[in-house]
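Below is one structure, written out as structure tokens; the observations come after it.
As you look at this complex, bear in mind that one protein chain is not there, while each of the others sits in place.
The letters A, B and C name the chains in turn, as written, and every chain counts its residues from 1.
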């Protein structure tokens, strides 16, 4: 058991704080002989990287990853892969205001309650900078899965604005700063988020991650369910408050007739008439797209002062000046993809172990 | 790693199929010296037990649990607790129809895809009968947590009918066959579900589970988050398709100002002005109520024939005659409570291990 | 993490006390489609069973195992296998003497120190009756490994009497009550142990377990070493105080030249000139026989009174009347084989997971 590790057979363990010297990760269980370079990991890291548009924090971190072990002559050796990213833009500002005050909605209060004190600089270990290592690990996960499995994420809701799913085009996702698959929604999101950004406020979002090409049979009954592990994976991402698979919460409104994804033979393979299941039945993949959505709350770092208390038991108020994400959900897209990749890579190995 | 175990320090492992001789469970990690009898576990088992109203399956199972080990002179010894429930009402009907056909929305197809064959009798291991052992394990979890922590669940939505939260009264939950906390909604639910039942259809539901009295500080950052483990716990329950904590998916629509649960001193303790966080910040409990909701899809066992395929690759159709739950969500209430108890008991021990 | 589970991908969890109603086990991770019956498991259970000669305890336990789940139409389904053995010969004697006194060399004192009290009847959970479930689990492990891997154990030392390894003949192992592979040593052991038995004393032993047919490549570097897991497996057996692989402690006396197992090609495969490594190099199997030995201390249940203390802090003395094993090492042979089978089955699955 480890509070800083994720996965079973494909397993990674992270360390590092927002304002420490570096972030790191050990990736364990990678099969041998897979071609792997730092560039393979950098592409996704660059997508998650802050400071790329006015809609994410302006902290400038190149997030350049180094592979310290486990790769020899360009291929994975099967031993543990050490990854390191140095922090370079820890702004030496005065943390006096945050040091003793608990920001509402942050982990400040609960870390103190648990550990008696905390590294308050930039959120310390509770900072979303940790997710850089998830993305790096996810890059290795994708290499294990191979080209036949494609994992893609998109932002489908910002505040109460939903995309029009009829306009969905994966090709558009990387055309805009929101990872939005509906190009018609982009201008609306842009105006909406600019207003929020300028007032120093923030807003939530919903992200959808889809894995295509997953064969039927991955996952396990009861407590090794594929959707159970996806739920844990997504809920472990900073600021996530809800996870759903396929029809998700909407399935509460469906009748058995509506919900059943009917099956027909399509040549030698099985074709489904719908995908309310989100590609998972009884915890095991069905061969359909694995579809997962998660809700990201607005960041609690806002300009408007909020009531709070300090470490000495006094009432006070707090506001966050300086760099922050008006919609942290945006950068959660590559993170969600990475977690999907890690869960699938783990279950691919678990399935192979038991079923050959 | 185990596909049939849940939890870390407080950990249980289950076995048993719907139509096998018995269900069983081994509960590990229970502290010594806790008073425990079979009656302690039976109360919750009776709440989950089928056949208690016309709104659940008519299979008659007393679900009488036996403690086979780990308790001596009425107290837990600290060693593994073996639990056993015998199956008594495995109806000896002809399973011919289900044996070779994959019921849409069931695990039939995916089990076959994974394992090459399956115990088709009553769903085998994928049957919700497994959840009896969760409830038994949860009973031990509650004993570990003690009286200062109260865990309660309720049905808050059936189909598209929502309860009126202003009418919420825990005292009413056990007054009706739906575990509904809004007594005014009961007659409506009754009529609604009778219609569904009579047509042999089924419908989904949303369940809310609340734990009061959880101290601040339980849980862990990053990959040992309390809400991550709750998400996994609830998503591992049969038919669950979504999980949310606190404001959940609604938090996507909130601004940072709205979402922040402001804090004020209340004597020596901290009081929060709202609970959008659902009692968990940064993966660690805040001392507020831990609030978790999950969506249960309608059972796929319906009278209306649905298109499907058989094991030999032929198109066919299938319908389910005989006993079934028109709204499986109902019986998920004590199951959700049990999973909440197990997650909390595990985290209580994990917190004590690290922080004394 | 679980104190009552062993293994990772092939994993079993046991429960039950010496004088409780039953012993049980859940076996997890078994591949699907393996033929399995209760008779398959009973053969080894019968070899471990007490009361078969005057050299083991006279407690009469048929140790009849029931399979409660995980097998359908004669084959494993891939889901958890529940096993149960009922206790039938819990003699209703007065435990008054043992109840409050700590037997030297027993777990009495340490259980009390840990848990504050204990099930003192027949040793409770610390009883070697638990090992029946290891043997049952090991039977499933052997089925997973298949016929090409043969696991055999033998007693090679009793007290200071060693077998003559030149006389080693596996065919003789089941000809005598000691699992002794040297038929010439049997009469000597017989006389020696009769003397010990008649005086109510006891004696230690060394057991050797050999697995033939293990392919090169199982195990893992660093903390997943095959020999590390064998060491844990054997040391977890009641009364074991030492474990060695291949040349073991003797390797401390060897020079690098003597210790190196030289290699030559033998057709297409590699042949080794010796097996000081015991079939494991760098934690990974080499294709040679995997050879493991372990030392079993004498049982502390002896007729001669020994100085001890009681639960109330008084000096006293204690002796054990009634049934006991004059050399518990004897019955450790099938247990050691079972643990070898479980470790190998686990590593077979682990290797397949990572390396295909």
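Throughout what follows, contacts are C-beta pairs under 8 Å (C-beta built on N, C-alpha and C of every residue); 3 or more make two chains touch, one makes a residue touch a chain.
On a predicted model such as this, the values are computed, not experimentally measured, just so you know.
When the whole complex is considered, the residue among C:98, C:140, C:245 or C:290 that touches the unshown chain is C:245.
Of the listed positions B:9, B:68, B:263 or B:343, the one in contact with the omitted chain in the full complex is B:9.
When the omitted chain is restored, the residue from A:80, A:131, A:176 or A:354 that touches it is A:80. Listed residues C:151, C:206 or C:290: the one in touch with the omitted chain is C:206.
What subunit C contributes to its contact with the hidden chain is residues 1-6, 8-9, 14, 102, 104-107, 109-111, 113-116, 125-126, 130, 157-160, 196, 201-206, 216-225, 227-232, 234-236, 238, 241-265, 268, 270, 273, 276-278, 280-287, 295-302, 304, 306-309, 313-315, 329, 350-351, 355. In the full complex, the hidden chain is touched by subunit B at residues 1, 9, 29-32, 78-80, 221-222, 349-350, 352-356. Seen across the whole complex, the unshown chain contacts subunit A at 1-5, 8-9, 11, 13-17, 20-24, 26, 28-29, 32-33, 66, 68-70, 72-73, 75, 77-82, 84, 114-119, 124-125.
Note that only the chains that are shown with their structure count from here on.
Here the CA centre of subunit B is 39 Å from the CA centre of subunit C.
In terms of their C-alpha centroids, the spacing between subunit A and subunit B amounts to 26 Å.
Centre-to-centre separation between subunit A and subunit C, using Cα means, comes to 46 Å. In subunit C, the residues that reach two or more other chains under the touch definition are 1, 9, 29, 32, 78-80.
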